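Below you'll find the structure, written out as structure tokens, and then a few comments.
Every protein chain except one is present and positioned as in the full complex.
This part shows subunit A:
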Amino acid sequence: MTATLGARPAPGRGRARARHRLTVLGFMAPAIIGFVLFFGYPLVATVVFSFTKYDLINAPEFNGLDNYAYMFKDPLLTKAIANTLWFVVVLTIARTVFALGVASVIARLKSGVGLIRTLCYLPSLAPPVAATLVFFMVLRPNGGPVDNLLGVFGIDSPLWFSDPAWAKPGITAIMLWISGDLMIIILAAILDVPQEQYEAAELDGAGPIRRWWHVTLPTISPVLLFGIVNSVILALQLFTQAVVAGSAGSGAADATGSTKYLGFPDNSTLTFPVYLYTQGFRYFDMGYAAAMATVLFVISFAVTIVLVQRMRKNSTAEEGGPGA
């Protein structure tokens, strides 16, 4: 091959390259336009609004860093951040482990795979409001099915969505029930692990657990990382289930407007997005809500970067590269 560094490309070749670029750009245009309109612009506008006083009706007025400064004296914001961090840690771990566990069991089933796979996936298609209300009714103290079942064993059921200590675990249970989408992705990854690797491990004397640990897990680790990132983002954006569980717990699931008690009980379901919505649409302070959204974006972005870098490092280590 001859190096042609510094040589001027022939005019015909340059035109062809430009035409090629235009063709590529043409094919990518719908995606690029969609990205700019529905992600780029809202993102930049949110950052801009975060430096303004904006009541949704009148033009935003620049107010410098006032919105960010107010975050330090807002008692509910601290609570909302703590609640969301709880979900980021607990929900991420629980959802990934749960989906991995269910997928691993389904992958080993000999019969009825199709039916069980469908049954495990179906709840993820339920609308979040309906799924939450179903869980509320099932877990309802004083007469709910779970309460009656625990009563048979002489156990008092928790108050779930009426007890600040149990409301978040209750919502986590809902999120696990509807985690069939992640389960299907992990199941596909498990089924995609080359059979030869299992056979080689078996020849080396590895039992089922060691095969799962040393063959399945490393091979599907990129998919697991996707599951973790997906779960972190889901936890950071948790809204509908928190609103419905809080409203139903306070006895106002069927109420409208400001009679809905967001955050019930004792603000334990007041997640960052719920508080953001409250500030923007119930207190009409979209500038502050935008500042909160900007902070949420920066945190989500940072967490994702850290996780992706970690994955890359692990992949390099698995492949025997530097650092192995």
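What we mean here is this: a residue touches a chain if its C-beta (ideal position, glycine included) is under 8 Å from a C-beta of that chain, and two chains touch if they have at least 3 such contacts; residues count from 1.
To be clear about the criterion, contacts and distances are computed from a predicted model.
**Student:** So which of "Sugar ABC transporter substrate-binding protein", "Rod shape-determining protein MreD", "Cytochrome c oxidase subunit 3 family protein" or "Lactate utilization protein B" is the UniProt name of the chain that got left out?
**Tutor:** Answer from the record: the omitted chain is "Sugar ABC transporter substrate-binding protein".
**Student:** For the chain left out of this view, which of A:N83, A:T96, A:T132 or A:S162 touches it?
**Tutor:** Once the missing chain is taken into account, the touching residue is A:S162.
**Student:** If the missing chain were put back, which residues of subunit A would it touch?
**Tutor:** 40-41, 43-45, 47-49, 52-60, 66, 70, 73-75, 140-143, 159-163, 248-259, 261-267, 281-285, 288
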